[in-house]
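Supplied in structure tokens, the structure appears directly below.
One protein chain is absent from this view; the other protein chains keep their places.
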Amino acid sequence: MKCHVPGPNVKVLARTVHTLARFGDELYLESLPDCILLRTLNAAESAYAMIKFNKNFFSYFNYNYYSTEDNEGLKCKISMKSALNAFKSPAHIDKQVESLEMKLDPESCKLIFCLKCKHGIVKTHFVSILDCKAMQAVYTKDTVPNRITSPQRILNETLNSFQTSDDQVTLEATTKSLVIKNYIDSNMDLTKIIRTHVSLDPAEFDNYIIGEETTITFTLKEFRALLAFAEALNLPLQLHFETTGRPAVFIVHNGTTFEAHFVLATSKPDNATQATSTQSTTTKERNKRKDTCNTQGSVKKKRHIDVEFSKCLEEDSHLFNFVDIPDDINLKASNNLDNVKEQIDFDNVIPASPTSRTKIKSVFKRCFESTFDPKSIQGVILAENSDSE
Amino acid sequence: MKFRAVMNNSSPIREFSTIVSTISKLSKECVLRIADDMLYFIVSDENTGPAPPVLWCEIPQSVFFSEYQLVGMDETHQDIYLGLNSGNLARSFVSLKNVKSLKMKLTKKQCPCLTLEIEVPSTTSHQTRQIVHDIPVAVVPWKNWPDFYEPRVPDPDISIELPSLKQLRTTIDRMRTMASEVMVRASAGGQLILQIRADMAKVSTRFKDLNVAHFDGPVDNSDPETDSQGNEDSSEIVQCRVDAKKLALFLNVDHISTNTTLCSIVHKRLVTLCLQTDDNVKLQCFISGIVY
């Protein structure tokens, strides 16, 4: 891959990287014939971000510059910290940087960011590639019943009313109003926390369609990050969501050169979500899944001849495939007994069933329905992504 | 018990917000006493257990509220005393610009709360937005009320008008980095001296031509601590050593618009700062002297 980003767009790319850094620690980059995709996933696997830069975002674009054999573009993973290092001070970067060249160095297996700055200064960052695969999430964006388009200002101003200590926020969407409130779970000390709720009139929004009245709850950390992104670029935000428990999709785009999707898992507000224990179990799940991935890895790794990258398509699509985890309270499957024990050990406050935890993990619930075959949907996903609003 | 009050004008809301934010800088916790004619914010010294208040703020309710309803527990206990986290209250006020109205009321949600219902005009349309904050409070039982009465302090030996609080605060902030205690000295001749002794230095800032509202001298200054300038009569100098950090903290009240602040000193024992605004809001800070 080799591409050039003209001056004004470098700022957009910098803002993108800084926003993605508030989601996850690893940045996945994929180059396709008509675009470049940057993706990341947070550690708890409850928030995903994907930003697509179309060919016209670049002043020069060659998605598979170094490959001679096939039409494969680049698929790689780099540390988010390395990416941040290349894009310091996004607020001022437009005053310094005239253009940026991103390219792969196949010999050293590094991604090179070369920033041409004012006064002839050139800054080059040679970033090690940690892995050579892509990552992609499955989510519904277009066929959801609830869609709101909001100027970023409204939501940013609303969030000012909440405390920095607030962890999660609940949206109550009805046809009459949108109520945003901070989420209190039953573990918190009620005598110490301010409860805040803000009511917004649907007339405030550019577009407000609530086909199915619902209440969704998600973490503030990533929500603030994506709102800051919309604010920095002064673009409206689209919220696409369905019912409790299904992921909410937030879209920011400029209609021509880039489109950003932020997907946040939602949970039921009346169930306690013990964030830390959820994270621990999901990490365990992830590790467990990695193991299953490896055992499934009897799939041959195709080698790309010139650049020695390995690809593992099945591995990619199973990244969020919680095939081992039952989607309901049926935890009797023997290979999950260990899981169950761990879940119950963490959960000594509420003896109820661990549905809340599986709800969090059911972000990508479709992935583990028994009839679901990720390969069958691949084509559909691409079609979704290329939809423009 | 019932309390409900409404502010309808952005100017009193802003002023109230400044007062609340100043108090939150001085202390994390405070007691709000709601009386028929006044609201009081009372702060006690956190470290020393039940003790007389160190901050006493009176706010005449009629200046701020367009509606005000109070029902106490019974005939003899008509006020309401609420313990709350001043930071929580300040933070609920902080993001308010162009507020149309603010309603404060005592409610019982999962615990007793002071609920603020705020109406803000939308910045993008003709709508109004409603923001509601439920701030948890603790109702102070009436047997503890004496802890929060206005402190009775000895008559000061001198009361002198302070120069610009902002100036004072700048200087004290610099002095704080060099020493932990500062000697506050005021003379009948209208001088105020702030003096510190660091490891390797001695720094004195002298303000002169200040208005002395009251001097109850002469003062017994016969001990060796006194450091006179030679031409100053030491019997006319009232002094008190205080914690520099506390003094700096209290000087944060400069954000509240005021005409004058009076500094009263009880020789070696107490420094009181008293400010009064045009709206008759009165704020008093009591800083006890350090005695070796």
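Letters A and B mark the chains as written, and numbering starts fresh at 1 in each.
In this text, a residue touches a chain if its C-beta (ideal position, glycine included) is under 8 Å from a C-beta of that chain, and two chains touch if they have at least 3 such contacts.
Note that in this section contacts and distances are computed from a predicted model.
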Open item on the list: Out of "Cell cycle checkpoint protein RAD1", "Skp1-related protein", "Protein preY, mitochondrial" or "Tubby-like F-box protein", which one is the UniProt protein name for the chain not included here?
Closed with: "Cell cycle checkpoint protein RAD1"
Open item on the list: Can you tell me which of B:Q61, B:T107, B:Q127 or B:T170 touches the chain that was removed from the display?
Closed with: B:T170
TODO: Using the touch definition up top, pick the residue from A:L29, A:L74, A:V127 or A:A230 that touches the left-out chain.
DONE: A:V127
Open item on the list: Residue by residue, what part of chain B touches the chain that was omitted?
Closed with: 163-164, 167, 170-171, 174-175, 177-178, 198-210
Task: Residues belonging to chain A that touch the chain removed from view - done: 79, 81-82, 85-86, 88, 96, 110, 119-128
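Methods note: only the chains that are shown with their structure count from here on.
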Task: Centre distance in Å when chain A and chain B are each reduced to the mean of their C-alpha atoms - done: 48
Open item on the list: Going by the contact rule set out above, which residues of chain B touch chain A in the complex?
Closed with: 85, 88, 91-92, 95, 109-111, 113, 122-136, 138
Task: Of all residues in chain A, those that touch chain B in their complex - done: 151, 153-154, 157-158, 160-161, 163, 190-201, 203-204
